[in-house]
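One structure, as structure tokens, below. Some questions next.
A single protein chain has been omitted; all remaining protein chains appear in their positions.
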Amino acid sequence: MAKTSAGRFFEDYTLGEVIEHAVPRTVSGGERALYHALYPARHALHSSDEFARACGLPGAPLDDWAAFHLVFGKTVPDISLNAVANLGYAEGRWLGQVWPGDTLTAISEVIGLKQNSNGRSGVVWVRTTGRNQHGEPVLEYVRWVMVRKRAADAPAPDTVIPDLKDALAAEDLVLPEGLDFTHYDFTLAGEPHRWGDYALGERIDHVDGVSVEEAEHMLATRLWQNTARVHFDATLREDGRRLIYGGHVISMARALSFNGLANAQIVVGLNAGAHANPCFSGDTIRAWSEVLDKAETAAPGVGALRLRLVATKGGAPFDLRGEDGKYLPDVLLDLDYWVLMPL
Amino acid sequence: MAKTSAGRFFEDYTLGEVIEHAVPRTVSGGERALYHALYPARHALHSSDEFARACGLPGAPLDDWAAFHLVFGKTVPDISLNAVANLGYAEGRWLGQVWPGDTLTAISEVIGLKQNSNGRSGVVWVRTTGRNQHGEPVLEYVRWVMVRKRAADAPAPDTVIPDLKDALAAEDLVLPEGLDFTHYDFTLAGEPHRWGDYALGERIDHVDGVSVEEAEHMLATRLWQNTARVHFDATLREDGRRLIYGGHVISMARALSFNGLANAQIVVGLNAGAHANPCFSGDTIRAWSEVLDKAETAAPGVGALRLRLVATKGGAPFDLRGEDGKYLPDVLLDLDYWVLMPL
Partner (left out) sequence: MAKTSAGRFFEDYTLGEVIEHAVPRTVSGGERALYHALYPARHALHSSDEFARACGLPGAPLDDWAAFHLVFGKTVPDISLNAVANLGYAEGRWLGQVWPGDTLTAISEVIGLKQNSNGRSGVVWVRTTGRNQHGEPVLEYVRWVMVRKRAADAPAPDTVIPDLKDALAAEDLVLPEGLDFTHYDFTLAGEPHRWGDYALGERIDHVDGVSVEEAEHMLATRLWQNTARVHFDATLREDGRRLIYGGHVISMARALSFNGLANAQIVVGLNAGAHANPCFSGDTIRAWSEVLDKAETAAPGVGALRLRLVATKGGAPFDLRGEDGKYLPDVLLDLDYWVLMPL
């Protein structure tokens, strides 16, 4: 019996199956420090325990996307090792904060299957839940990937396409326990713009750019224990470059969005996301945002903003799709998410 | 109203104005570990809690230059985003140690202004103070930068050039509370040379060299939340290289100075500093030191040494200026600072 795992293929998934992912992980101040070294992260609530306390939390939680990457990383060996493409995300919700000392685990349920017409691959939908050591859910999201079949003649499963929301409603969002922005310090946070200052349809060019290096994205991707080979093995492509983990682009763009969205402190919902084009070492990542929706919340002084966050490696800000409706070649990421801001 | 900040220009500064800088930051063992990964730091008092306790401290404080970079980083968006040049430092004093769990904030007061004769830029002097979560000052220093004007026809302010000390006197230095080198362990510290072994005018070639990479200086500069674009965006220069943050050179040179100054444990004063030439990825940084002054202190067993620390990217050790009085092209840094050593 082979001791190593070659990953699952399309015919290995069964509708309703629950996969318990391996390798629990405890986080500490080390992960927080590394997150700040890898990305130009400046949102005050994740940077400062004192600022977080002044907002009603017990301290600064781990960055929301770091929590996402940690949970996502656990799923890679079971879900996407043989994936041809990472097709989408939906119904992502941060359900609780991750604190230093917490240990995360993850499970995924197969909620959809559809063999492709070519018979050589298929689409797998999973709903993944990350939990802490108390069994409390901290994150859940749906993701679908195209996975190769091991054997072309393996029978196709019944097609089941899950019914997913285009976007979470504001009522679906879970607010961090105790969150209170009534005494929010805009000076310490870095910008004066409050929830009421953002208009529907408003677009913000985040101006700054960061050129990425091989060493950096590999450090990040390993930190999340993401094992996908394309990110690490230079012999897989003729040009010796490694494909940069899409989550690295998400975190870079989110951090760059500080300039213009410094008060968008907490990410609570992921409505959709597309990794439009591959990112490679040497690319200079820039970002722009668009306000898609606004909502009040039940937490004191807290509003929710639904944003589009687009990461690019060139081109003009606000360019997204060509005349054919396809993403322009310089677009890396198109993300649709909910954040919490002071009113 | 534009949501993003383009930074301040010369005419945006007013004498006496106090700027409260954004983004407080909590540090932990993560920042300490990263400091040791980024620089060949070996000074025992910052490496070992036990060694620090044997010297009368409650544990190992964050490296003095890490504390400096963290405070400095906060000032960048308000002070030097449109700076043409970082001209100098003076009257820098470490006033307290930074411990794991501490949260730092920073404010700057504008203490000098002078428009350049070309009318297109001016010099701004600020005195910056870093504080911990108890409001206790941990660091203060004066820094002056040349800043572009937004509008050439903006009126020039009255010229005020602050009266700054050429160097701090030994009496100006603040000794860490409890510091006691009477039972100092020279073997664990790595060298037998005590304060009395260093002679005025003595020069030390620190021998070792470290070649620097893009990924490393960007990790470091982000860790301090320094947002200056020239350090991150490869599209700003034709050669695709990024200008390395001067503080990265300071920390690299300070760490290299361990070889010959292993007992120069604590930095307490910054008298002056010049970033003589730019540093780029691929450069190999070396360092040499010169003893500028010596003083006894009130703390048991503790002496103070005033040192010149020069970082180079080539050339012979001890070469500093050409016949024209200007820094030689291989000189990166000329720093004048006070350290504490066992008597």
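Worth pointing out:
First chain written, first letter: the chains are A and B, and each begins at residue 1.
Heads up, the rule we're going with is that a contact is a pair of C-beta atoms (placed from the backbone, for glycine too) under 8 Å apart; a residue touches a chain by one contact, two chains touch by 3 or more.
If you're wondering where the values come from, they're calculated on a predicted model, not measured in any experiment.
Set against the missing chain, the residues B:11, B:78 or B:216 yield one that touches it, B:216. Note that of A:29, A:56 or A:157, the residue touching the chain absent from this view is A:29. As for the chain not pictured, it touches chain B at residues 28-34, 36-42, 44, 47-51, 60, 100, 187-191, 193, 197-198, 202, 204-211, 213-216, 219, 259-262, 282, 284.
In the full complex, the hidden chain is touched by chain A at residues 1, 3-6, 20, 22-31, 33-34, 77, 100-101, 103, 105, 133, 213-216, 218-220, 222-223, 225, 227, 229, 232-235, 240, 242.
In this section, only the chains that are shown with their structure count from here on.
Centroid to centroid, with C-alpha atoms defining each point, chain A and chain B lie 36 Å apart.
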